[in-house]
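Here it is, the structure, as structure tokens.
Every protein chain except one is present and positioned as in the full complex.
On to chain A.
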Amino acid sequence: MGRKRLITDSYPVVKRREGSAGHSKGELAPELGEEPQPLSVDDLGRPEEQHVIAGEEPQPLSVDDAELELLRQFDLAWQYGPCTGITRLQRWHRAEQMGLEPPPEVRQVLQMHPGDPRIQYSLWHVYPL
């Protein structure tokens, strides 16, 4: 039979690291590190939906940690407006249209990995509204 299955096994496991509170909003906030942890396969052998595991890439190009860091900093920059609810590419285009001069490196990274959800969506994409 294996171990008893709990209802909480079906929930995604998320580990959160608390960022330091109360810093001035003028500087960029330190990284909050909210990437969802890879989910394990449960007892009956069914793979979970989220199969993104850091370091193992089905795409030919590997995703650099530095690139992810760059995108995270782009998300947290207050000058370009709110980042939740829209993809990073949409936010980049909006910033460009309004004349805020977003960094072109971000656009290049976004163009190099068109299908990867970790690249295209913002930090808080997995959380609902």
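Criterion: a residue touches a chain if its C-beta (ideal position, glycine included) is under 8 Å from a C-beta of that chain, and two chains touch if they have at least 3 such contacts; residues count from 1.
We adopt the following convention: contacts and distances are computed from a predicted model.
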Missing subunit (named according to UniProt) among the choices "Phospholipid-transporting ATPase", "DNA polymerase delta subunit 2", "Phenylalanine--tRNA ligase alpha subunit" or "Cystatin LXN-type domain-containing protein": "DNA polymerase delta subunit 2"
Contact set of chain A toward the excluded chain (per top definition): 24-26, 78-79, 81-82, 84-86, 90, 93-94, 97-98, 100, 128-129
